[in-house]
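Following this message is one structure expressed as structure tokens.
Left out: one protein chain. Kept in place: all the others.
Let's turn to subunit A:
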């Protein structure tokens, strides 16, 4: 290096220093509400399993992508730290008497990152785009779930997207018309599919509008850089209406496929958050009590029993099904096999679901020994098991170490208690899905995650027509209950009744309710641990100064 470049570099460093000092004076040193001392470095980085299929709100189809979408864009409503609805771009809404019309009032200071105002038309454009068959978004089905007027016809191509039940009354008033009253509709507009997208930018760049440099967004952050399969970096959006209260300056998601490798790098201090690999939570929560976290995750793990004609004859007998249900020692699975804060499940709907109470069914109160006794009785009444006809079943699961462990434990329980011989078969994911859907199985593993924080998101899957009802279960009574619940003022008793039908018929055997276990750097605060959907907003996070 010559003397001259030395000097130049030195001057540049000086400028950089004074620049930093200036920025420092603007940055907060204390949290405005809690008064905690803030760290100088306000960045948050976390590990993601895989590259996001898309970061276009209308196309986002995975949980990790939706986390990115939620930082870059802001919808009508947001969720608070408990998962309840709070104002986003909309300051509030009014519902018509019949529950079919929602009128949202949009704040007038909401802006896109290019300085343009966010208007009701941006939402209209986005919703039509998401529903338009030409966009070919997988999340057309979500728009269908929202029961927007004419949505089915639009998806089928029988009506144009312009006829969708959403219109801009003026720049700051959005009117939504539904085909059916949905008490939880406001909750549904916190989902990324419903976020506004910038029409002019999309028309200018086409599919490339999501590239760094092209993307314009209206959330608390903007897209800074993205190297697919490696990382994505977001920086604070100065045009965001509430930018002065946003503390975290930079958010980075690192794509790391291998969770053990990710954990090692987390422990080396490379980033702030990563998932805990299966089975490691007990050790980590002992070694790092301030960092290892377990929170409820709105998913349920269960086994499908094939009760259709293609299933084994023994499973047509409800006594056999009940015996299989009773003989699973769920505490062993949650405590010894998984050990990550999961909870035993005797019913389908996750215990943490908003407005839901787990039905107090008798089985849940029994001891496992009592359950096993009852199971044995049922089995011999049915004429199977130790003193009857020998019964053998095959458990099908998608290839994964933890599914295998659960299946192994359950097959031992069935063998010991009921004398049922089980074989285990694992298949690669796509093959597994096909086989299960075509009912080429006897017992098959399943997991279901709620699309929105409401019990119907779980219970709907057991309806006769549901495409996820792979057990072949069909009950008119059940279908009627769910239809009534959709429009009911107080659906909880109906949900309890629906759960009771499942625990009388046993087309599925609920096993446990998921928990999400992860490591979070102890200096990062503001994470919504009580939001059962784990929908976090980087604008609510902050890093406190270490002692």
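The criterion applied here is as follows: contacts are C-beta pairs under 8 Å (C-beta built on N, C-alpha and C of every residue); 3 or more make two chains touch, one makes a residue touch a chain; residues count from 1.
Going forward, contacts and distances are computed from a predicted model.
A.B. asks: Which listed name, "Iminophenyl-pyruvate dimer synthase domain-containing protein", "Ion-translocating oxidoreductase complex subunit G", "1,2-phenylacetyl-CoA epoxidase subunit B" or "Oligopeptide transporter permease", is the one UniProt assigns to the chain that has been left out?
C.D. replies: UniProt lists the chain that is not shown as "Oligopeptide transporter permease".
A.B. asks: Out of A:243, A:360 or A:433, which is the one that touches the chain we can't see?
C.D. replies: For the chain that is not drawn, the touching residue is A:433.
A.B. asks: Determine which one of A:38, A:55, A:85 or A:462 touches the chain that has been left out.
C.D. replies: Touches the omitted chain: A:55.
A.B. asks: For the full complex, which residue in A:231, A:288 or A:351 touches the chain that was left out?
C.D. replies: For the chain that is not drawn, the touching residue is A:231.
A.B. asks: Specify the residue from the set A:28, A:86 or A:208 that touches the hidden chain.
C.D. replies: A:208
A.B. asks: Which subunit A residues touch the hidden chain?
C.D. replies: Counting over the whole complex, subunit A touches the hidden chain at residues 50-51, 53-56, 59, 61, 133-134, 136, 138, 140-141, 144, 152, 155-157, 207-208, 210-211, 227-231, 254-258, 260-261, 264-265, 267-268, 270, 428-431, 433-435, 437, 447-448, 467-468.
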